[in-house]
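Below are the structure tokens for one structure; questions will follow.
Every protein chain of the complex appears in place save one, which is left out.
And now, chain A:
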Amino acid sequence: MTASRITLGIRTSLRLSRAGTGLRTCARRYGTASEPLKRTGIYDFHVANGAKMVPFAGYSMPLAYGDVGQVASHNHVRKSVGLFDVGHMVQSNFRGATATEFLEWLTPSSLSTLPAYSSTLSLLLNEQGGIIDDTIITKHASDAFYVVTNAGRREQDLAWFKQKLQEWNATEKGKTGPVEMEILENWGLLALQGPGAASYLQSLTSYNLRDLLFGKSAFVPVEGFNLHVARGGYTGEDGFEISIPPNQTEEVARMLSKNPVQLTGLGARDSLRLEAGMCLYGNDIDESTNPIEAGLTWVISKDRRESGNFIGADAVRQVLKDGPSRRRVGLIIEGAPARQGAKIMGPGNEQVGSVTSGIPSPTLGQNIAMGYVESGLHKKGTELEVEVRNKLRKAVVTPLPFLKPNYWRG
């Protein structure tokens, strides 16, 4: 066993089984052992539905429900529809006359040209161009944005926003149109995901969901509730992320979890997002990763690459000019699945990178992984090797995502 391997031996994994074996590394990174775990608004609902609750990002979250195994749960979302509680994530509103400019300073996204009620994946970058967090920003108007950030980065993100808001509001521009941030504490966030998501939600609303394309959002009347519904998700499937006021979350969850919807836990969420080629913050990206090597250059709007004045812009431009030294790639591995930390070896049997996430893919029946390799070895079809339990296994660079997404584009 190599030191770098994340060993989840039976010895340790079962002792930590209540903490969820596969998610142990995340829990360890994100959780603070001394603090009691927080609960989302529908904790009781999960328990009543037979959830196995585990610590994740400081919250007690459902790993799986009842006897439904991770593979069955995963497959149900790919073939039908599943409901995820993502209420641990941080939801915020940014309002003010200069909100667009403020968020364009914090991110490399072109928010001024983003149409109203549209969302974009974006990044909070530090001065060195490292990724503080990935985030979904939804524009409601040039002076009103709805932002969702990761639970595991709550403290860092909120401190960053607070500091940058102070700096911004002290500038001449900020004084003329100060920006305020409102954290939607205890609001619910549910993700209805899968090819059956639209027909299920359509049965509960008069709003024509055919008009709500991938990446768009709207306030949708759902059985008497008026909910913010954003079309998208973290599975590669069609779906919706639904924001719900605190006292309505459980009732909405009940409404959204009837047949054929299955409640789906963190276990399946991880395998679904990995097949969809999406990054998990803390595994695949972190403050030492820049957007270019992470394969997220597309997140930086073209019009802002040359001239954009955003935090980290100089560092980003330097990498764009020189080219990144390493690249995030997809791998298909023969034999054993490679997990986070597994060494990626090059043609001369030297280490050329590491795996950042890896699973046996339930949909493909192959071992898939993401990781970083030296530039030049990142091209499709490049044959590498990955070390698992001291043995080298053949690994082939494969384009991400592993599965073609199934988004609703009209």
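Observations on the model:
Assume a contact is a pair of C-beta atoms (placed from the backbone, for glycine too) under 8 Å apart; a residue touches a chain by one contact, two chains touch by 3 or more; residues count from 1.
Operating definition for what follows: contacts and distances are computed from a predicted model.
Missing chain, UniProt name from the options "Glycine cleavage system H protein", "DNA replication complex GINS protein PSF2", "Phosphatidylinositol-glycan biosynthesis class S protein" or "Ribosomal RNA-processing protein 43": "Glycine cleavage system H protein". For the chain missing from the display, the contacting residue among A:292, A:359 or A:395 is A:359, taking the whole complex into account. For the options A:178, A:196, A:308 or A:337, the residue in contact with the chain missing from this view is A:337. If you put the missing chain back, the residues of chain A touching it would be 1, 7-11, 13-14, 17-18, 20-24, 52, 64, 69-72, 74, 267, 270-271, 335-337, 339, 359-360, 362, 367, 389.
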